[in-house]
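One protein chain is absent from this view; the other protein chains keep their places.
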Amino acid sequence: MTAVLVVDDDADIRDLVAFKLAQAGYEVDRAADGAGALAAVARRRPDLAILDVTMPGMSGIDLCRSLRADPETASVLVLLLTARAQERDVEAGFAAGADDYVVKPFSPRELVSRVEALLARARR
Amino acid sequence: MKPVVVDILNWSDWAVLFYFLAINTSYAALILLAAAEFYRRAETASYAGREDDLVNPFTPGVTVIMPAYNEEAVIVPAVQAMLSLRYPRLEVVVVLDGSKDNTFGVLEEAFGLVEVPRLIPSDIPTREAPKAVFVPRGGGPLVVVLKDNSGRADSLNVGVNLATMDLVCFVDADSILDSEALLNVVKPFVDDPERVVATGGVIRAVNGCAVVDGRVVRVGMPRGWIARIQVVEYLRAFLLGRTGWSKIGSLLIISGAFGMFRREVMLEVGGLDPSCIGEDAELVSRLHRYLRDNKRSYRIVFVSEPVSWTEVPATLKVLARQRRRWARGLLEVLWRHRVMLFNPRYGRIGLLAFPWFLLFELAAPFIEVLGLPLVVLGLAFGVVNVYFAVLFAVAAFGYGLALSLASLAIEELSFHRYPDWRDLRAAGVAALIENFWYRQLSALWGLQGIFAALRRQQAVWGEMTRSGFGPEPTRAEPAR
Partner (left out) sequence: MKVPLAVIWAAIGVDGFLLISFTTLVVASRALRLKRERTAARRLAPLRPLLLEVASEDDPQAGSLRRLQSLGPDDWEALVPAAAGLLGKLRGSSKQQIASLLDAHGSTARAYGDLFARRATRRARAAEMIGSLGHEELAPRLLRLLEDKRHDVRLVAARALGQLRSADASAGLIAAAGERSPIPRGVLGHALLRIGHRAVPELTRALSSPDWRRRSLAADLLGRLGALSAAEQLAGLASDDPALSVRVGAVEALGRFGLPEWLGPLAGAAGRKNPSRLREAAVEALSGVATPEAVSVLGSLTGDGDIRVGAKAAVSLASLGPLGRAALERVLSADLDDEEKARAAAQASGALALVAAGGR
């Protein structure tokens, strides 16, 4: 079973994305902030994490960086979800080690396709 | 002696009554103005577009300037919290003001600082030049500056010289900011970029709140009554009072713990004045004066949304020191910019705000402190009967108490940040007992501060009067 972690401080988005992924057959964990996400990762290492960039406290980019820094979680696929679409922001995301980037407003359907594509590529 | 006292008392009871009525009614007016403003903000909040600011590439960049002196214990979480604020274009400049402890060492280790040689423009002349500039290895919007000790104001000026963004934001290392703080305080700049030159954020007491990772996660009332009374006082005087002043374009004080300024305008007025005790208040008065002298259309706005949380004094000793300093600072500002007092050229600042601070902030301690012995004498000579004196006091303090409760009510209606019923009760009781000892002590401290200022400044004033009293400082005195 493939596990996905959804981290967003916006409960509606978090639950929506989690619901959509669960429907698509993934095991889904949820967290509302950076600290919660790290705890969730310690409980069960996800194959892929969807991180909101602009969260209070630890941002998605910081979180991505700390996942990458830990050998245990360095290979977790990271998809950033953010309302910031400027070149500079996208660059910062990839520099932190993100694998993909989805801009809000987003289409849940497209998000799931991207998750599937990322996982499929990683399996190859 | 007796007849004199009788005369004074006979003459003064109406005067004192009117004074109390006037001071409290002016507060009531400010509270009403604030209530109107809060209502407007609540109505418009749903379409204010704050999330839009977060993604808008035109949102102005902000340089947060954090001076630090012996902050070893708090500096690392403070900088981390600052770097993780929700804001799209952010740069943090930490100015280490010749600390005697290991402030630099802990920063160096936490962020892997490396020295970079850097030429620094002296847009604002400063007393101490930076000795070295550091950035974190691996990048990140952080700059750390080392310099010899020269006080908070001078450190902030050094920070302004280093800043690369259009807006500069002054913060204290020991303040805790809400993650939305910058978005809130930038909002007036975004909505009215041509006129807004400065914004101030509201300061609330962090005592009694639960703090995790440099963020307030649960708001609560502090334990001791000294701090509790200050919570109520901050609500009344800062949250509502300053919102009221801001509404009529006459905000005179922006707290040093959280203020934002347009960098360009800071340069025009020459930055903060390190020779002032209340350098933040002095800066705002100077801005008003300069911009009005130059016939500019400008706004200085107070932002009431929760922004910055700071430790308020929990002991009388520390509180006394703070209040003496505030009184000295206020006197200094009013004196330095006395040309604006009652001067119609300066509009509401000269005709309303300055006179108000003179009559009700600066003079109130005299009335309160000198009134008390007068009443005692009156009682002793039998001129005042006890019954009358008590009733009089009840009437006067009752008005003040009503205003405190009005402030609580407005807080409850607009922000309701204190979730516990017990907190509300504590606030109510604090508002009551404030009248029995806190006000009197505050007045005393205020008086002490004023006298201290008069003693200390006589020489300085002489000198300044001769030199024509320009807006620039003529003599230095360490601010810390």
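Going in written order, the chains are labelled A and B, and every chain counts its residues from 1.
One rule holds in what follows: a contact is a pair of C-beta atoms (placed from the backbone, for glycine too) under 8 Å apart; a residue touches a chain by one contact, two chains touch by 3 or more.
Small disclaimer: the values here were computed from a predicted structure and weren't measured.
Asks: Identify the residue among B:Val217, B:Leu391 or B:Leu454 that touches the chain left out of the display.
Replies: B:Leu391
Asks: With the missing chain put back, one of B:Pro117, B:Pro344 or B:Pro373 would touch it. Which one?
Replies: Once the missing chain is taken into account, the touching residue is B:Pro117.
Asks: Of B:Ala36, B:Ala402, B:Ile433 or B:Leu454, which one is in contact with the hidden chain?
Replies: B:Ala402
Asks: Please identify, in ascending order, the residues of chain B that touch the omitted chain?
Replies: 9-10, 13-14, 17, 43-44, 46-49, 51-52, 56-60, 114-121, 135-140, 190-194, 383-385, 388, 391-392, 394-395, 398-399, 401-402, 405-406, 408-409, 412-413, 416, 421, 424, 428
Asks: Tell me where the left-out chain touches chain A, residue by residue.
Replies: 10, 12-13, 15-16, 19-20, 23, 83, 104-110
By our rule, only the chains that are shown with their structure count from here on.
Asks: Could you please state the distance in Å, as a whole number, between where the Cα atoms of chain A are centred and where those of chain B are centred?
Replies: Going by mean C-alpha positions, chain A sits 41 Å from chain B.
Asks: Can you check the complex and tell me which residues of chain A touch chain B?
Replies: Residues in contact with chain B: 35, 54-59, 62, 83-86, 89.
Asks: Could you pull out which chain B residues touch chain A in their complex?
Replies: 51, 54-55, 57, 84, 86, 88, 179-180, 213, 215
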